[in-house]
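Encoded as C-alpha cells, the structure appears first; notes follow it.
Every protein chain but one is kept in place in this view of the complex.
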Amino acid sequence: MSKQWYKSGAWLAAMLFSAGAGAETQFNMTPGVTDNAHRAYDLHMAAVWICGIIGAVVFGAMFYSIVKHRKSVHPKPAHFHENTLVEIVWTVIPVLILLGLAIPAVKTLVAMEDTRDADMTVMVTGSQWKWHYKYVDADGKDLSDIGFYSLLSTPRDTFENYGGKTTEKSETYLKEVDKPLVIPTGKKVRFLVTSEDVIHSWWVPAFAVKKDAVPGFINETWTKVNEAGVYRGVCAELCGKDHGFMPVVVKAVSPEEFQTWVADTRTAMAEAKKAAEADVDRVWAMDELMKKGEEVYLKNCSACHQATGAGMPPTFPALAGSKIATDKAQIPDHIGRVLKGKGAMPAFGAMLSDMEIAAVITYERNAFGNKTGDAVQPKDVKAAR
Amino acid sequence: MSAVIHEHDHHHDDHHGPAKGLTRWLYTTNHKDIGSLYLWFAFTMFLIGGLFALVIRAELFIPGLQLVKPEFFNQMTTLHGLVMVFGAVMPAFTGLANWLIPMMIGAPDMALPRMNNWSFWILPVAFGMLLSSLFMDGGAPNFGWTFYAPLSTKFGPPSTDYFIFGVHLMGISSIMGAINVIVTVMNMRAPGMTYMKMPLFVWTWLITAFLLIMVMPVLAGAVTMMLTDRHFGTSFFDAAGGGDPVMFQHVFWFFGHPEVYIMILPSFGIASAIIPTFARKPLFGYASMVYATASIAGLSFIVWAHHMFTTGMPLAGELFFMICTMLIAVPTGVKVFNWVATMWQGSMTFEAPMLFAIAFVILFTIGGFSGIMLALAPADFQYHDTYFVVAHFHYVLFPGAIFGTIAAVYYWLPKWCGRMYSEKLAKIHFWWSIIAVNLTFFPMHFSGLAGMQRRVPDYAIQFADFNMLSSIGAFGLGIGQLFFFYILWKTIWGGKAPKATAQVWEGAEGLEWTLPSPAPYHSFTEPPVVK
Partner (left out) sequence: MSRTTTRPTNAQLAGKLSVAALLMFGFGFAMVPLYDVFCEALGINGKPTGRLAYAGEVDRSRTVTVQFLAMNDRSMDWQFQPLVKAVKVHPGEPTTVKFYAKNPRGMDMVGQAVPSVAPGEGALYLQKTECFCFNQQTLKAGESIEMPVRFHVDPALPEHIHTLTLSYTLYNVTDKAQVAAKVAAQ
C-alpha cells in the first residue's frame, strides 16, 4: 500500500510532534486504493496547490505592503481608490482559475456517479450503532442468504477511561469490528445504502466512498478496489450517542479467496444454525447462562443500559431494580422486549440466537443487584418468537 | 401617517440623559443602550459557548473517554454551535448595528426604538429556555446545531420542544432587529447621505438584514414542521408517512447557507472601515465592494445543497451546486484584493483594530481557500463531516466573525465610552489570540484530511497529536478572551484610562467621528449635512 505523506508539512511535523513517536503522522488525505480515490486525491492536491499559490501572491503583496508602506517608512499615503482595469483583471483571472479547477472536478464527479454494470451488489444498512451488510448478488448469482451485523469489537472498557483509568489502546481500537465486510478486488461492487432509524453515513476513506444512509430511501454508490487489504472507515453523520463507535471495516480479497469466503461463511452459518437448534433443545445451567449472558450484554446492551445496569434515564431506562427485569410475571414481556424492541430499544430477534437472548435475559435478571434467580431457557425464547 | 419627518419633534429628548437603575436597561429605547445590551449579552454567550467548547476540547485532549459521557458530549457540541451562532455572533453584530448605524448615517436613533427594546429582551428569554434544557430529564438537545431529522424529531430528547420554542424566539428577535436596520437605513439617512455614500458597514448590514428577513422565517418553518412531526402526527420528515428526511436538510440549508453570510458580511464592513483608517488612504473600489457583497448575498440562495453532496443527490444537482459554490470565490476574491489594494502605498500604523482586521483578512482568506476545496464535490466526499470542515468554518467564523467584532470593539470603543483602551494590553491580546486561534484550528485541517470525523468524543490514536495541540490552543484562546474582558473593564470602568478625542484615530473618516467622545446619549438630533 503506497502511503504518501504531506511532504511540505514534514518540517512542521518535525517541529511540533516530538510526542508522536512510533507511528508516522498522517497529514494529508489518503490517495486511496481505487481509481476514484486517486482522482479525488489528485483533485484535492490540485486545489491545495492552486490555493497555496494564490495565497502566496496575495499574502506576499500584503506583507510587502505592510513592510514597505508603514507610516515610518512611507509617511505620505497615495490617494488612488479605483482602477477599472485592475478590477476587471482580478475578477476575470479567478474565473479562469476556477474554470481550470471545475473541469477535472466535473469529470471526476461523472466517473464517481457511474454506478452502471456492477459485478456485485451489497446492501448496507445503518442502525444505531452498527452496520448491517446483506449480499444481494455477485456475478449474477444470488447471495442474499448471506447477511450479518458488524459491530465495534473493542470492549468498552478499553476506551471508557473515566476516573483516571488508563488502558492500552491499539492503533485501530475504534476501528475494529467483529465481522468485516468482505469484497473481492478488481470487481465493481455496488453499495445500496440505507438506514433503519436515523441518518448515518458510510465512509471508507481509502475508497473515497461516503454515502448517507437515509431511512426509507436507498442511495447508490460503488467501488472497485485495486489492492487487497483491510480498509477502515467510520460513520460520518451524527447519529446519536455512539456515533463515534460504529466503525466500517472492509476486507478486500482476491476473487478466488472471496469465493472461498462465501463457501466458508455458508458452512459456518449452517453450523451455527445447527448449534443454535441444539442449544434450544438443551436445558442450560444458571452459571452457563450467566457467563454467556454477560458476554452478550457487554457487546450489545451496555452502550445504553451501561455495564452497571443503571442505564441513562429517561432515554435508556435502568435495568437494575426495574420492574420488567425483576418481576416474575413480566418474564414474557422481558423476552418480548429484547426480541421485538420498543421505541429506542432495537429488536434483537434477528441479531441474536435464542440461546444468546435467553442468556442475556437471565443475566439481566440476576446481575446489578437483581436477584430473581430466574433462569430463562432458549426454548422459552423460541416459543416467544 | 405623514411622510414628513419633523426633526424638531425629537428636541425634547435633548436635555435629559439616561434613566437610572435597572429600569433604564429594561425599558430603554435608546440605540446606544440597546447596542451595549446586545454586545454584553453576546459576550456573555460567547463565554458560555466557549465553556462548552472547552468541555469538548478537554474530552478530546487524549484518546479515550475521560471526562464526559458520549451523550453529554453531543449536548455540548449542539449547544456550543447554537449558542455561538445565535447567541454570540448574531447579537454581537446586531449590537454593533445599533451603536453604529444611526451615528454613521446621521440619524438620531433607530427607526423603531420600542421594537428595538423588544427584539433585545426576547433574547435572554430564548437562551434561558435553551440553556435550561441542560438541567432537564434526558438532557439538552444532542443532535448537533444542524438538528437533522429524524435524529431530532423521532429520537430527540424531551427538551427538544424547548429548543424549538427557543429557536422561534431567536428568529423573531433577529427578524425584528433586521426590520429595524432596514427601516433605519432606508428612512433615516441624513440629507445628502445617498446610498452610495454610506459607509460599507451600513451597506453590509443592510444586505445582511435582507438576508435575515429572507431566511430566518424559513428556519422558523423548519422547526415548526419538526414540532408538528413530533406532536401532531404530521410526516414532513418521516418516510413512513410519505415525508423525506433529506427534505429537512434542504429546508435547513436554505436557511443555513445565507446564515453563514449573515455571520460574515458585517465583518466585511468592519474591515472596510478599519483598513482605510490605518492605511490613511481611501478604501479601494468602494462600488465594487458594494456589488461584491450583494452578489455574495444573492449567490448564497443557490448554493445550499453543497452541504448535502453525500445525501444522494442526482449528478445534475451536484454539478449545479458545485459550480455555483465555486462562483462565490469571485466576489469574495474581489473583496480581499480590494483590501490589499487599500493597504498598498498607504501609510500604515498597526494599532489593535488594524492588527485584528489584517488577521481577519488573512485567516478568513485561508477559510475561503478551504471553502473552494469543499465546493469540489468529488473531494468533498472525502472532506464532508470531517474535522477539515470544522477547521474551515472555524477559520471563517473565529478569525472572521469574532476577530471582526473584536476589531470593531477596539476601533469604536473610545467613541462609545470616551476612554482609550491600553494599546499595550490590546497588542498582547492580539498576539495571544492569533497564536491560539491557529494552534486550535490549523491542526484540524490535518486530522480531518487524515480521516477524523466530526462530532465524536473519541478518536483513533493517529489523531492524538493534532487533538492535543487543538485542545492546548483552545484553552489558550479561552484565557485570551477573559483577558479581553479585563481590558474592556479597565477601559470602561477602571477610571484610569486616558480620555479619547473626538477623532480618536488620525485617519478616521465618517459621521461618527464628528461626534464628541463619548458619543452623547442623544446624537444627531439635528441631522448633519453630508456633502
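Should a chain be cited, it is by its letter among A and B, assigned in written order, with residues numbered from 1 in that chain.
In this section, a contact is a pair of C-beta atoms (placed from the backbone, for glycine too) under 8 Å apart; a residue touches a chain by one contact, two chains touch by 3 or more.
What you are looking at is a predicted structure, and each value in this text was computed from that prediction instead of being measured.
A.B. asks: Considering the complete complex, identify which of A:His38, A:His74, A:Arg156 or A:Lys340 is in touch with the unshown chain.
C.D. replies: A:Lys340
A.B. asks: For the full complex, which residue in A:Ile50, A:Ile66, A:Val136 or A:Ala228 touches the chain that was left out?
C.D. replies: Looking across A:Ile50, A:Ile66, A:Val136 or A:Ala228, the contact with the absent chain belongs to A:Val136.
A.B. asks: Specify the residue from the set A:Glu87, A:Asp197 or A:Asp374 that touches the hidden chain.
C.D. replies: The single option touching the absent chain is A:Asp197.
A.B. asks: From the list B:Asp33, B:Glu71, B:Asp161 or B:Asp244, pick the residue that touches the absent chain.
C.D. replies: Answer from the full complex: B:Asp244 touches the omitted chain.
A.B. asks: Check each of B:Phe43, B:Phe143 or B:Phe236 against the chain that is not shown and name the one that touches it.
C.D. replies: Candidates B:Phe43, B:Phe143 or B:Phe236; residue touching the omitted chain: B:Phe236.
A.B. asks: Quickly run down the residues of chain A that touch the omitted chain.
C.D. replies: 115-118, 121, 123, 125, 127, 136-137, 142, 144, 192, 194, 196-197, 215-220, 339-341, 346-347, 349-350, 385
A.B. asks: What residues on chain B make contact with the chain left out of this view?
C.D. replies: Chain B touches the missing chain through residues 1-8, 111-112, 115, 175, 178-180, 182-183, 186-187, 191, 213-222, 224-225, 233, 236, 239-242, 244, 246-247, 250-251, 254, 312-314, 316-317, 526-527.
The rule is simple: only the chains that are shown with their structure count from here on.
A.B. asks: Using the touch rule from the top, collect the residues of chain B that touch chain A in their complex.
C.D. replies: By the definition above, chain B touches chain A via 63-67, 69-71, 74, 137-138, 142-144, 148, 150-151, 154-155, 157-158, 238-240, 244-246, 279-288, 310-312, 315, 318-319, 322-323, 326-327, 329-330, 333-334, 336-337, 340-350, 358, 361-362, 365-366, 369-370, 372-373, 376-379, 381-382, 384-386, 446, 449-451, 453-462, 464-466, 468-469.
A.B. asks: Can you list the chain A residues touching chain B in their complex?
C.D. replies: So the residues of chain A in touch with chain B come to 6, 9, 16-17, 19-20, 23, 25-30, 36, 39-41, 43-44, 47-48, 51, 54-55, 58-59, 61-62, 65-66, 69-71, 74-82, 86-87, 90-91, 94-95, 98, 101-102, 105-106, 108-110, 112-113, 158-162, 164, 166-167, 169-175, 193, 197-199, 201, 203, 205, 208-212, 214-217, 219-220, 233-245, 312-315, 344.
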